[in-house]
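Apart from one protein chain that is not included, each protein chain of the complex appears where it belongs.
Order as written gives the chain letters A and B; numbering starts at 1 within each chain.
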Amino acid sequence: MSLLRYSAWRVTQALPVLVGIIAITFFLANQIPGDPVEIMLGPTPAQEQVEAIQAKYGLDRPAHERFITYLTGVATGDLGTSIYYDRPVLEMIILRLPVTLVLMLSAFAFAIITAIPLGVISAKRRNEPADHVSRIVSLIGVSTPSFWIGLVLIIVFAFHLGWFPARGLVLPWADPADVRGAATRFEVLRQAAHHLFLPMIALGTLQMAQITRIERSSMVDSLQGEYVKLARAYGVPESTIVRKHAFQVAQLPVITIVGLGLSTALGGAVLTETVFEIQGMGRLIITAINNQDYELIMGTTFMFGVAYVVGVIITDIAYAYLDPRVTYGDE
Amino acid sequence: MTEPLLSVENLKTQFFTEDGTVRAVDGISFDVHEGEIVGLVGESGAGKSVATSSILRLVESPGEVVDGEITFKGETLFGLEEGPDGEPQPSEEMLSEEEMRDDIRGNEIAIIFQDPMESLNPVFTVGGQLREFIELNRDLSTKEAEQEAIDMLREVGIPDPENRYDEYPHQFSGGMRQRVLIAMALACQPDLIIADEPTTALDVTVEGQILELVEELQEKYGTAFIWVTHDMSVVAEICDRVNVMYLGEIIEQADVDDLFYDTKHPYTQALLDSMPRPDETVEELNPIKGVMPEAINPPSGCRFHSRCPEAREVCTRVHPEPRTVAEGAVADADAPTEAAVADAATDDGERPHTVACVKYDAFDVGYDSSEPLETEATGGFSAGLTDTGGEADD
Partner (left out) sequence: MALGNTDTDDVPAEGADGPDEGAGEVEARVGMRYTLAQVKRDTTARIGIYIVGFITAVALFASIDYYILDYAIAEAILYDPESDPDTVRRLLPPFGMENQFGQGVLEHPLGTDHRGRDIFTRLLYGTRVAMTVGFMATTIGLVGGTLIGAVSGYYGGWIDDVLQRATETVYAIPFLVLVIAFMTAFGRDLRFAMIGVGITAIPVFNRLIRSRVVSIREEDYIEAARAAGVKDRNIILRHIIPNSFAPVLVQATLQVGVSILIVAGLSFLGFGAQPPTPSWGQMLSVSRGYMLPAPTFSVWPGLAILITVVGFNILGDGLQDALDPRINN
């Protein structure tokens, strides 16, 4: 099977999971106490108003019927309407998703770029000072709440030193006219980077620490591999062995951990967006919950699930691409 | 006789572990001449693989070559001299790490490892790995190296080498992978190939095929081999000369026929008794009793005495160094007792058959008058001793 067909197969395989996610979110949203109609209309609404609203949002029909309706809606790209914003849920998501994606991607970029060298050096210099430092850093990294890192970064780098802004985010593709203090594209980019820096570190530290740990143990294993001994016995320089022979094999578990880390990072994005007051998906779901906005809660939860599933598929495909042993699922 | 290709003198490699020093290789000496296959035989843990890694200076921490001299084609792969502070330091002639890497490993001495499943890198193509090592060890362009790799794959009997060149190791069977590793070793055109139990992980039919292939190619290319194995039948099949190792020491050294038909050391005998032989009909196989002691704390005296059917009290006290012993001095009392040659290497004519066992007169430590010892092998009876009885009287 080709990589392309494998990818397609992988996507179809994820469909039942997506339906499952919808079922769970639908179930949970239906358990939410309190009446959204009441929230919209106040405590003593007129009866006909209530009925009109119920009919409009389909609240008068039994749950399984509404589930089917919702499912067909999702299939056709209709995630319902946000009661709070009075706009289609999909529209809100399209507005907020890029913000979260930029945050996530930069956090993972930061994590991978710092973690891989740290892990490799740690493995190569096992039990030497460099290894101890790297291990302590990654231990603290996996043990620290990301939102607290955010708070400390704000206190030190925004309030105390004033190097970075404490809140908000500028999208790199934003129109210069909409960005305060930016006249050119370059200035927009500069502001985007400036705003992104602290949240990126806050969100990326945990990933960085986890990747460093797995990179280290994976490289340690790989460096003890028979193929490394063979390469040494054939006179391959040690630097080539580390960079090529041992490294490539060692990246396979790292890819897996990056995929699993997506779940933590998406959750972490909710916290990071709260700390830095960034209007992304994380804030959207909190707003939805605080306002008991059913369809927005379902829509955002579903999108978080989709983001994770897509991320895992991407890492799976990357794995299949890098590991020739993956049989592409045909047996 | 000409200068040996490889000469190992009194090699000692030790592992410095938390629990103490493991003397994995404890003063072994042997030679390899051009174009011959030299066996290194013994049970697992005897130090065979450590010995071969020591030759290439690939012993990994906490292991270290601590003494001895290894010369290969006149170059000193390992050698010590006394430093200004009286401590031994690497001698001036000893090749640097870079010289070992660039001039010796691969292009002069190649190696074939035990486990063909693990020895090839799973994420690179078989051809790519071959080509890389060929390019590194021979003056060939990438294109030429690729052609050489394909030719070599064909040479070792891999069908359709052009296409298999681009396949990954997991697409090859164990036997095929071992063929690839043999191709790799030969393609670098070394003068010596160290084969570290290359057929142990394979099943018997494949083993046979591989041995045949090696014999054929060895004749064609004239490469010398050090063949590490625990299997006496493999030794019988392909080796010219054999070194039997026990607990880090070589206890018997002989040409292959002498070893099989004029076996001197009780351990060698035990090894032979434990394998089926096409040339002799035996009632039943007789496995070696007991387990090899740990090299961290070897038995005193002769290290084999704890498992030796012929052990006597003196064996626990006297540690024998290998030497040539008189022809049939023990087995046949009527044979003319030649004067025992104390020292091993007499480099003219026949290569010596040396053995490290005090039961031979050459050692003259009073074996005959010593009390028989109960060991794991005698099982509480001294039957083993009386069987071989009829020792020559002084």
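Please note the rule applied: a contact is a pair of C-beta atoms (placed from the backbone, for glycine too) under 8 Å apart; a residue touches a chain by one contact, two chains touch by 3 or more.
Note that the structure is predicted; figures quoted are calculated from it, not measured.
Shown chains touched by the hidden one, complex as a whole: A. Touch with the chain that is not drawn comes from one residue among A:Ile113, A:Ile140 or A:Ala183, which is A:Ile140.
Considering the complete assembly, chain A touches the hidden chain via residues 13-14, 16-17, 20-21, 23-25, 28-33, 126-127, 139-140, 142-148, 151-152, 154-155, 159-160, 214, 217-218, 220-221, 249, 252-254, 256-257, 259-260, 262-268, 270-271, 274-275, 285-286, 289, 292, 297, 300-301, 304-305, 307-309, 312-313, 316, 319-320, 323, 325-329.
Simple rule for what comes next: only the chains that are shown with their structure count from here on.
In terms of their C-alpha centroids, the spacing between chain A and chain B amounts to 57 Å. Across the complex, chain A is touched by residues 56, 58, 100-102, 104-107, 110-111, 113, 115, 118-125, 132-133, 136-137, 168, 170, 181, 184, 188 of chain B. On chain A, the positions that touch chain B within their shared complex are 225-227, 229-237, 245, 248-249, 252, 322-325.
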